[in-house]
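Here is the structure we will look at.
A single protein chain has been removed from this complex, and every other one stays in its place.
Per-chain numbering from 1; labels A and B assigned in written order.
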Amino acid sequence: MRVLLAAGLAVAAAVTAATAEIDPEARRSGYDFASPEIRAMQDDDTANPGMLWVLEGETLWARKAGAAVRSCQDCHGDAEASMRGIAARYPALDAVLARPLDLEQRINRCRTENQRAEPLAWESEDLLALTAFVARQSRGLPIAVVAGPELRPFLDLGKELFRQREGQLNLSCSQCHDDNWGKRLAGSVIPQGHPTGYPIYRLEWQSLGSLQRRLRSCMTGVRAEPFDYGAPQGVALELYLMERARGMPMDTPAVLP
Amino acid sequence: MTRRRILLAGVGVVSFAPIARATQAEMAEAIRDLIGEALLAPGKVKLELPSIVENGNTVPLTVSVESPMTEADHVESIHIFNQKNPQPYVAAFHLGPRAGRARVATRIRLADSQRVVAVARLSDGSFWSDNADVIVTLAACTEQ
Partner (left out) sequence: MARVMINIPPRAKRGEIIEIKTLIQHPMETGYRLDNKGAAIPRDIISRFICSYNGDEVFRAELFPAISANPFIAFSTVATKTGELVFTWIDDNGQIQSEIRQITVE
């Protein structure tokens, strides 16, 4: 009897522990879960608060900076052309550093290496503006992160982190966003967690914010110690999330509750 | 100090003081300050707000008033009040015949589920109103 009970419990544990990936056909972006009012706020470029940062980014793009006295525009020209599709491929491998960089890190790498300027602080207005401006050039384009052999270990780490229980609430990302999306947690509908619209204007923040900020916020939500900004685990998780959302169209700057 | 505040202090971030909230009486008083002895009639005004919101930080609001908006007959101002924020006032919009149409949209903050009231003052000195009830749910995972 006891053996049967133990076996039963083991099976039950195995079933609850195994989290299923979302069927690619069943993937829905945060936009699909948002209320009509929030969608209306996002859809109208003349009323989307995120566009304030995009416009600022456009100004920064043309501003000369650093010891090299160079603007983004000096090397990259017209962003609409040169940055098209770029954000949809990030995080991407930096061959020199032999690890993935997300868009914010890539921008800062350009600043330090090519403009010979100070890197912009995480969540600073300028970094958000530039990231939003660059990401906006991928709007409507499918997410197309290329996870070649060099990125495989980072992708695997990201996937592992996504499935790992953490925090005082002992929850994994997967348990909410793979297994219970569409259901309600307190007053909110649980989304699938696809980063199609980053940086987003989050109503909770009343400001634009990065994916890293959102991930850290989720970790705090389950009472786990959040990764530092730019930590390798954070970038690995971003890489996994973007890969998981491959093919879904970008909609930066998204508006979400 | 409540247990929740102790937990919040540990994370070291912004929190909300237990503030005295405006009451229905304060909202009524604020409206009375505006209209004086005049009668407040329901009608002509249409206040549009979502009936339920996931986050009370940014609630889209549209208010419109039926009016020809001529020199002789127009909306002078529209005033928005609320019931449960710390203050009963939300905004006041001053229009006039140059507006062409009495319709204003904005985004407001609602601290809790509550009633929002819009009062329009017309050029003939009359006051009209509409109200809307909004349920404000709170996000499950807040940053704090």
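Couple of notes before you dig in:
The rule is simple: contacts are C-beta pairs under 8 Å (C-beta built on N, C-alpha and C of every residue); 3 or more make two chains touch, one makes a residue touch a chain.
Worth saying up front: this structure is predicted, and the values here are computed from it rather than measured.
Among B:67, B:85 or B:129, only B:85 touches the chain that is left out of the view. Of the residues in chain A, those that touch the hidden partner chain are 46-47, 49, 51-53, 55-56, 206-207. Taking the complete complex into account, residues 9, 12-17, 19, 57-59, 82, 85-87, 89-96, 98-101, 103-110 of chain B touch the chain not shown.
Going forward, only the chains that are shown with their structure count from here on.
Partner chain B is touched in their complex by these residues of chain A: 35-38, 40-41, 49, 185-189, 203-206, 217-218, 220-222, 257. Taken in their complex, chain B has these residues touching chain A: 11, 50, 52-55, 57-60, 137-144.
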